[in-house]
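Missing here is one protein chain; the remaining ones are kept as they sit in the complex.
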Amino acid sequence: MTLGLLLIVAFGGALLVYLPGKISSKLRDVWAVLVALAVLLGTATFYGKSVHDALSYQFLGLPLVLRTNDLSWFFAIAISGVGSFSIIFSLSYIKNRERTDFYYSLMLLINASMLGIVFAGDLLSFYVFWEIMSWATFLLISYNRGNALPAGMKYIVMSMTGSAAYLVAALSLYAKYSTLTFSAISTQITTASPGFTSFILILGFMVFGIKNALVPFHTWLPDAHSEAPSPFSAVLSGILIKMGTYGFILFLYVLVGFHQFSQLAWKAVSLQSVLCWLGAITIVIPTFIALMQDDAKRLLAWHSIGQIGYIILGIAYGTSLGVAGGAFHVLNHATFKALLFLCVGAVEYRTGGVRDLNSLGGLMRRMPITFIGALIGAFGIIGMPLTNGFVSKWLIYKTLILNQDPFLAFAALLGTWGTLLSFYKFLHNIFLGQLPEKYKDLKKAPTSMQIPILLYSGIIVLFGVLPGIPLKIIAGFVTSFGLTPLNVNLWGIVSETGTLNTINLSMAVVSAFFAAWVVFAFSRRSVPTTAQDTYAAGASIPRDKYQYSVEFYNPLYRMMGRYLRDVVDEFYGWLARVTQMTGEIVRRLYTGDARDYVLYIVLIVAASIGLKIWWPT
Amino acid sequence: MVAVLLIIVPLGLAFAMPLFNFVSKRIAAYLPIAAMVCNLILSILLLPSVMENTRIVILGGLPPPLGIHLVAGPLGVGLSGLISLVGLAVSIYAWGYIKQGAQDKYHALYLLLLSGATGAVLTGDLFNLFVFYEILCISSYALVAYLGDRNGVESAVKYLIQGSVGSGLILVGIAILYGMFGTLNMAQIAIHIDNVDSPALFLALVLLVTGFGVEAAIFPLNAWLPDAHSSAPSSISAILSGIAIKVGIYAVARVLFTIFGVAVVFQYVLLLGLATLLIGEICAFSQDNIKRMLAYSSVGQVGLIVFAMCIATPDGVGAGLLQLVSHALSKAVLFLGVGYLVARSGSMSLSSLNGIGKRMPVVCFACVVAAFSLVGLPPFVGFAGKFLIVRAALAGKSIFFTVLIGIVFLATVVEGAYFFRMVQTLYFKDAKRQIEYKKVPASASIPIMALVVFIVALGVYPDVLLPYLKSAAADLLNKAGYIKEVLG
Partner (left out) sequence: MFHQSTYFVGCVGLMIVGLYTMLTKKNLIKVIIGLSLFETGIYLLLVVVGYIQGATAPIFSRTTGSPAEMVDPTPQALVLTAIVIGVAVLALALSLTIRLHEHYGTLNLRKIRGLKW
């Protein structure tokens, strides 16, 4: 199987969804799942391979190249995994909605285009796939209508701004080196002036920062993630925004090279430290904004931004541990964030679209599998030992501590506290506490939703216990960037300054759990009572009025709410309004009076002659 | 001599229209189709041979520089191919769309418009260019007012006033050039022009560019465009946006590059193009009337094309030409499609089209593809155009152009914003009222889908156009080559 064939299958399968869809929806579902799994399998066959295919097809006289290596494969397998899980989840989620053909087609198209991005071997094919991904994403974000429309607009406008920056960067490189293939550029750019390299990299930061939702380019993400259909939110948050991370790695390590990047500085401020600090800011502020969200998906969305901060921090730090941690966190965030979105999706599906944290509660007994999924996902994102999130965060902390960067390390730690607090709220308000009356008869999530939830939970624990499986590939590409090679075994990373060994950790955690269990087993059993008993001493009160999960962190809101406004978003909103107003003013030029138009003609003739006279050159 | 047929056939059929109408009332609608099929075939047949060497067709027996002659070069024949392709699609569309008024007059005027356009791109004589240009303009004034409604007539009058002033300026420019060089042959003028440096020459340049600029809709000469394009019948909007303004751009480019070739002016016109782009897109952004929005978007696209051409490198001109082709195809699709959307919903306001995509899937799909192409998204032809433009602009590695490209992209983002808003309106908004829409007739969906196929096919494989763009760009830019081809 060649890369070209894989992409043809992926794209062809996506576009042909409409054919079986015309016949029956069952056939269409089968088709969609088959295509997704075929792509997953096809991607898997490229494990460990390094391919560099120049296509015989040229675009505008430029050769197109597809290539794969450890880096590409690592992202590709995550893409096709998250993609196919979401497709399976969609089977029941999307069943009774309209335009299902459209939905599946776009899901597969986005999958295919992301694969194209990571398999692209030159800046042009990268861009083509990137743009296909962008517009397809726009269409799918808008799918839910209503509030989703402004969210989609925000996304696409920012995305187009990014694409513009990309095109300028790519074609500036082309103007200089007359080539767009990564391999050729990376060998030639070593001689470039620092100014030129900085120019390219800053444009790159803009492009990928926007897609990656790095502060201050993050404002599209909370809206888009929360308004998209949940399985797609999983793709969006799990892997689509990681295309930005891939882009960062591509520009920083593949094209420019870390050595050159770390040299770039303007006076005392180096580009690298700017990126690191952007990462740190991205961790802290969005995480605490997330804490204040009442919409489950919005909370998850803000956390996506926060977690992206860890990834960028690790990658920008540029030590092999840091890069490995960042890259591993890409995979981990893909699993637990996708899992969490799917769990919310399942809840949303059963409760009829409710995702307001103030009105849910006690669903643990009604939807046990979903609860377990959410629990493991929350453990993952907090970074509890035995989940994969722990390993990647450990690597990032370790990098920061080893390099004696207390402020950045503190920022990273602060983010974890915020995460802990908000996921306590998330779990409690949905699954624990009282079950509102109206959800008494709620059914379990359908099987097609449970399968991906369980699979994700399994992966999280598996990679938490055996982090060596993904770290081996990561170590492969980290070495290829010219960084210090990592010594990876199945249980973790061996290094001089302290070995990560998940066996010891497992033992510690298991014994801690055991101790806790013992305490609970021998203490008094809790007695569940109804809300009436607690609040009204048995008197009759309106039902569902006294749900104690309402405004969970109320004092905290009052304390921090004022400071945690999204100033950047307000700025962009102002920018949009200014554009609109400019339009309103500028179009008054067209007064509607024919004589004014004649005047314009006379004036432009006069102006041209005048310019010639006063400006003789 | 075959090239003459490109003009003779539509022109002859236009004047024979009353005769045919005498025989049968229904035949009128078929004549434009027949003429355009003929022109399309001729252009395609001619194109490979003129790629090798330009053919000069002498009319009236006097060889150049004396008599009037046609220059069938890659640019002229290529553009006439584009004219007949879009013209064919629009005439098939009009066959089912134009149901009211004096249809034979509509089709006669339509044929005149197309023969004017074809003649203008093929001729090698400056005054002849003016005459064909006038044929194009006058028939479009009349066609804009075809429905006789308030907006149509009003915009036609405004269009006419501006157009006539523009034509007047062209005529003065021609008079000056003739007074100086005693010839109307473009190649002959181009020879002499390098040896003369006089203020009058500059005046002639300004007048010619301004005059043709009115039809090309360069800012601030474009005030007629939003009115005329939004008020005309949709088939005419499509042909005006797709073809008529392109002829204006061709004429401006011919004057700028082939006749004069003054580098300083390029930058000036380039900045005007940039202003056109920005103003067009910003105005389009604040429109609620969909046809007016599309019209302003045409203004913006014209600005982009002019910008690209005035980079004045072969790459830049080629990129501008590709963008010209892409805009002709995409905007034709949009106007044709929106014609039926507006007809069915009964209003031109965007909000009346809420959720219409479900009712009219084919037309809306075509509109979305065309809109994506205009914004420059792959895999549609607009992407190839924008890519080439940026590449050409950045090829000089100058900071000036990098900044300009930044402004171009600013406009592109604004353009994207309103086109994506349109896509959302068509598909993702809930219809306010339930109307049972009639099906769109095949006479509309077939040409629209055919153009969509072109948009996608050229977007996936634009390389097929590259050799033509290259020689067409050389045709415009290479002054010495042009003179040699024409005068021997």
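Order of writing sets the chain letters: A and B. Residues in each chain are counted from 1.
The criterion applied here is as follows: a contact is a pair of C-beta atoms (placed from the backbone, for glycine too) under 8 Å apart; a residue touches a chain by one contact, two chains touch by 3 or more.
Quantities reported herein were computed from a predicted structural model and do not represent experimental measurements.
The chain that is not displayed touches the following shown chains in the complete assembly: A, B. Among A:Gly195, A:Gly458 or A:Gly592, only A:Gly592 touches the chain left out of the display. If you put the hidden chain back, the residue from B:Pro48, B:Pro63, B:Gly101 or B:Gly148 that touches it is B:Gly148. Checked against the full complex, the candidates B:Ala3, B:Val77 or B:Val165 give a single residue touching the omitted chain, namely B:Val165. Taking the whole complex into account, subunit A touches the unshown chain at residues 587-588, 590-595, 598-599, 602. The omitted chain makes contact with subunit B at the following residues, 127, 131, 134, 138, 141-142, 145, 148-151, 153-158, 160-161, 164-165, 167-168, 171-172, 174-176, 178-179, 182, 184, 226-227, 230-231, 283.
The definition used in the following text is that only the chains that are shown with their structure count from here on.
The mean-CA centres of subunit A and subunit B are about 43 angstrom from one another, to the nearest whole unit.
Residues 157-158, 161-162, 165-166, 169, 199, 202-203, 206-207, 210, 213-214, 220-221, 223-224, 226, 264, 268, 279, 282-283, 285-287, 372, 375, 377-379, 383-384, 386-388, 390-391, 394-397, 402, 405-406, 409, 412-414, 416-417, 420-421, 423-424, 427-430, 462-463, 466 of subunit B are the ones that touch subunit A when the two sit in their complex. The part of subunit A that touches subunit B in the complex is made up of residues 58-61, 124, 127-128, 131-132, 134-135, 138-139, 142-143, 145, 148-149, 152-153, 156-157, 160-161, 164-165, 167-168, 171-172, 174-176, 579-580, 582-584, 586-587, 589-590, 594, 596-598, 600-601, 603-605, 608-609, 611-612, 617.
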